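Note that one protein chain of the assembly has been removed; the remaining protein chains are unaltered in position.
Per-chain residue numbering starts at 1, and chain names A, B and C are given in the order in which the chains are listed.
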Amino acid sequence: MIDVLYFAWLRERIGLAGEKVETRAATVADLVDELRAREERYAMAFEDVSAVRVALDQELADFSAPLDGVREVAFFPPMTGG
Amino acid sequence: MIDVLYFAWLRERIGLAGEKVETRAATVADLVDELRAREERYAMAFEDVSAVRVALDQELADFSAPLDGVREVAFFPPMTGG
Amino acid sequence: MTVRLLNGPFDPGAELAAFTASSKGAGAVVSFCGIVRGDGDMTAMEIEHYPAMTEKALAAHRSKALEIFDVSDALILHRFGRLQVGETIMMVATASAHRRAAFDAADFLMDYLKSRAPLWKKEIGANGAIWVAAKDDDEAALARWET
Partner (left out) sequence: MTVRLLNGPFDPGAELAAFTASSKGAGAVVSFCGIVRGDGDMTAMEIEHYPAMTEKALAAHRSKALEIFDVSDALILHRFGRLQVGETIMMVATASAHRRAAFDAADFLMDYLKSRAPLWKKEIGANGAIWVAAKDDDEAALARWET
C-alpha cells in the first residue's frame, strides 16, 4: 500500500487529494499505467504525462524511478511558485 | 576665469576645495600642465593622471576635451560610490 | 526563521530590516519580492502547495545557495492560500560581503522557486479560475546554474 497524492489540476480532474493504492508497480510509469486503466478521470488526468511531475517521498523524481520502498507518491503539474 | 574644484585626496593634497583660475588652456590636459607647473603640491596631486578623473560643467569628460565655454572644471579620483 | 511558509500577509519592509540587522558584517543585501498583479479580470490568487514537501524543498534550495555562492545568509518567505491583488506572494533576501554574490544568489533562489518548489498558482477572476501555466523560460533560466 502506498499513499498517492494529487495536486492542482490533477487533484481537480481526479476529484481526490489523495488515496491509498494497492499496487505491485515497479516504477512510477507502471503506476501511472495502472491508474490510467482504472477510470476515465484518471485517463484524462494522465493523458499527457509530459505535463505531469512526480515526487517520491517528497523528492522530485523521474517516471522511470523504481517504487521499491517508497511510501508516498505525489503527482502534480509543473510548479509555478515564486 | 574658470572655477576649478578638487575632491577627495586631490582636495587634501592641494589643500583647497576649489579656486578661480585665470587660464587660456585649450584642453583639460593643458590646464593640468599649467597647474602642475605652479607648485609642488599641484605637481604631486597630478603626478599620475591615470588616477584622476575630470568633469566639465558637471559632466564626466576626457583630458583631451576642449575648455571652450566651460565654467566649472572638477578633478577627482576614480569614483567609489555604491 | 530563514524559511517560512505563511498563510497570511507579511511585511516585506519589516522582514528586510530584520534580515539586514541580523546579517552583521554583510556589506550587501539583495531582496526580491513577487506581488500579485491585477492582470485582466483577475481579482485574487489561490496558491496550493504540498505541505509535507514545501518547507523541506525551500530549506534545501536555501542550503544550496549558501553552498554555491559566497553569501552569509539567505531568507525565503512564501505565501499559500488566498491572496488579494497587490499582496506580496513571496520574498527572498541574500546577504554577502560582495554585491555580485548577493545578486547571483537571489537570482538563483528565484529560478529554483519558479520551477522546483511544490507550489501552484491559480488566478481567480470574475469569469472563473485558471491554473497558471509554467513557462519554458523558467526551465531555461534554471539551466544557467547547472554545473
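We adopt the following convention: contacts are C-beta pairs under 8 Å (C-beta built on N, C-alpha and C of every residue); 3 or more make two chains touch, one makes a residue touch a chain.
Here the structure is a predicted model, which is why all the values come from computation and not from measurement.
Chemist: Given the contact rule set out at the top, which of the displayed chains would the hidden chain touch in the full complex?
Modeler: B, C
Chemist: So one chain is hidden, and I want to know which residue out of C:L5, C:A65, C:L83 or C:A102 touches that hidden chain in the complete assembly.
Modeler: C:A102
Chemist: Would you indicate which residue among B:I2, B:A25 or B:A55 is in contact with the undisplayed chain?
Modeler: Of the candidates B:I2, B:A25 or B:A55, B:A55 is in touch with the missing chain.
Chemist: Residue-wise, where is subunit C in contact with the chain that is not depicted?
Modeler: For subunit C, the residues touching the absent chain are 11-17, 20, 24-38, 86, 88, 97, 99-100, 102-103, 106-107, 110, 141.
Chemist: Go through subunit B and note every residue touching the omitted chain.
Modeler: Interface with the chain not displayed, on the subunit B side: 5, 7-9, 11, 55, 58, 60, 72, 74, 76-82.
Here is the rule we go by: only the chains that are shown with their structure count from here on.
Chemist: What's the chain with its C-alpha centre farthest out from subunit C?
Modeler: In terms of C-alpha centroids, the chain at the greatest distance from subunit C is B.
Chemist: Report the inter-chain centroid distance for subunit A and subunit C in whole angstrom, where each centroid is the mean of the CA atoms.
Modeler: The separation of the two C-alpha centroids amounts to 26 Å.
Chemist: Would you give the residues of subunit A that are in contact with at least 2 other chains, written as numbers and ranges?
Modeler: Not one residue of subunit A touches more than one other chain, so the list is empty.
Chemist: What are the residue numbers in subunit C that touch two or more other chains?
Modeler: Within subunit C, no residue touches at least two other chains.
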